[in-house]
Structures are given as structure tokens and as C-alpha cells.
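One protein chain is absent from this view; the other protein chains keep their places.
This part shows chain A:
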Amino acid sequence: MSEPILALSGLTRRFSTGGGFLRPARSMTAVRGVDLQVARGDIVGVVGESGCGKSTLARLAMRLLEPSDGTIRFEGQDVTHLGGRALKSLRKKLQMVFQDPYSSLDPRYTVRDCIEEPFRALGEPVPPGRVEDLLDQVGLPRSFAESYPHQMSGGQRQRVGIARALAYAPDFVVLDEPTASLDVSIQAQIIALLQDLHRQRDLTYLFISHDLGLVRYFCSRIVVMYLGSVVEVMEDPHAAPRHPYTRALMESSFVPDPEARATIVPLEGEIPSPFALPQGCPFAPRCPRVQDRCRSELPQPTATTIGRVSCFNPIEA
């Protein structure tokens, strides 16, 4: 692999809550010790259940949240604690598309205002015709430039969100569940648009999703997270998973073909509270392949034929 465009190492983020009159403050680890390298041109999918820290990871990579520990390198430069002007110029190369197209656009901004905002935020003039070009690229009629978000559908708004993210011609785009709040038919359109843009503009994506089927279709690598940690990295999205959690996720996705439909065996038990993580492997309480060792020791990532897995008893290929 050539030099990665984004390299996270040991990235950790803790949140503390409470701290009331009679309650001590508690702290939870939303992301712990994540190592991840994204090569230029890659589409890396991050999957996991809600609350596993994937959105927090996206915001850490975007420098919207400060990491408690670890480093972020972008194009070889350490950007973990970048501030001021340097952070602003990083923002030009690093953009984000948000999950909810309803709250990610200011209701008082026209489409033109939204798309021009990245330039205004950095105090730079808007290149003439840029808004119209971007509308063409995301497949919206130019007449939408003076419309307000409330006059558009969810899919159209998400296209505006994508146009805004591309306004500065970034190299790297974080997509935080960009299709999760859209209808299935619209999801397909947005994914097709993202694929086109990826090809045309030589982009790199970090794609956050909980839809493993979509990630397997769209991404070139898959990162599976569970309770803040990366449990498996799959270089080949269509390979058979090694981690019992990845397999459980895959088995729980619905298959449209009734002939191929198998009985879904749901995972037993609840996700442990992130405030009180169990000793050892966080997946141990729910794991069908659990051993004694899993409850006391934290498995370290080990290389597999398709990537790496953090498990003492991985599924053999």
C-alpha cells in the first residue's frame, strides 16, 4: 500500500457524563484504540450496531471532536492537534456528508447559500458558475439554486449536502450514513451518484453505515466495529468473515430471495453498557464461540488471509 491518505493510530475518545450533586461523573469510551489506514481512492466502509462509535470515529477523523488519545495523520501530516489557519486549510481537503438531510441544511439558507458556505466560512470568493456546475454534477436542475430546503425532498436535500461537501474539491469525504434516512429507491440513486463522483473526481470515502449489505456492495474494504473497538478488517468485502460478530451481522441481513432465505438466528443478550465494559473481549457475553480466555483477556488484532481480526477463536475459512 502506498502512503495512506488518512492514518488513525490508537485513536480513543472518552466522554464523561453526569457529575451531579450526589452522583459521581461517569466516563464512557466511545472509541478505543482504533488503528485504521485509508489508501487514496479507497472506499472504506465502517459498520456496526448503533452506539458502537462509528459516528464518533467519523467526527474524530473530521476533527469535529477532539480525540482523548491517539493520532490522526492526513496525507502524512500529523493533524491531531492542528488549529487555527492550518485547520482551516485542512477543512478544504476533508469534507463530510451527514446522515439527516433535514437538519444538515440551514432552513433559512437557499441551495446557493448552502453550496457557497464552504467558501464564505474560509473567507474566500466563490468561483463564478461553481454553484451551477455542482448542481449539474449532483443531478439537480439549476433552477433549484434559489430554493429553500423545505421545498425539496429528502433525496434532493441529500444531493445538496453532497454538492456542499464537494464545493471545495476535497480529496477525502466522510459519508456518515448518507442514505440511512432515505427511501430505498432514493438510496440507490444516491449510492450511484456517490459512485460516479468517486470515479470522476478521484475521491476517497470513509463510509459509515449499519447496512452491511450496502457496505459489501459499495465499499472496497470493510471495518467492523463493536463497542468502540475495531473487531475485524476485511480487505475483500465478499470474503467470508472470520469474527463471530461480523458473521452474526451478515447472517442478520435480510435476503430478498425467498428460496435463499434461511432462519435468522439473532444474537443472544444485550450489548454491555459502554460505561462498564466487561474485562476481556467486549463481545464475549454474546459470542457463540466464547472460551474462558475471552472473558479475561482482550484479543489483539492478528492478520488473516482477508485482513485482520481481533478474536481468540476466529472462524476458519
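Note that in this section a contact is a pair of C-beta atoms (placed from the backbone, for glycine too) under 8 Å apart; a residue touches a chain by one contact, two chains touch by 3 or more; residues count from 1.
We take it that contacts and distances are computed from a predicted model.
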Candidate names "GntR family transcriptional regulator", "ABC transporter permease", "Multicomponent K+:H+ antiporter subunit E" or "Carboxymuconolactone decarboxylase family protein"; UniProt protein name, chain not shown: "ABC transporter permease"
Residue of A:70, A:118 or A:228 in touch with the missing chain, whole complex considered: A:118
Given A:144, A:205 or A:218, the one touching the chain that is not displayed: A:144
Selected from A:62, A:79, A:138 or A:281 as touching the chain missing from the view: A:62
Full-complex contact with the absent chain, from A:3, A:66, A:132 or A:236: A:132
Sole residue of A:56, A:80, A:104 or A:246 that reaches the chain not shown, by the stated touch rule: A:104
Those residues of chain A which, in the complete complex, touch the missing chain: 59, 62, 64, 87-88, 91-92, 95-96, 98-100, 103-109, 117-118, 120-122, 132, 142-148, 150-151, 161, 164
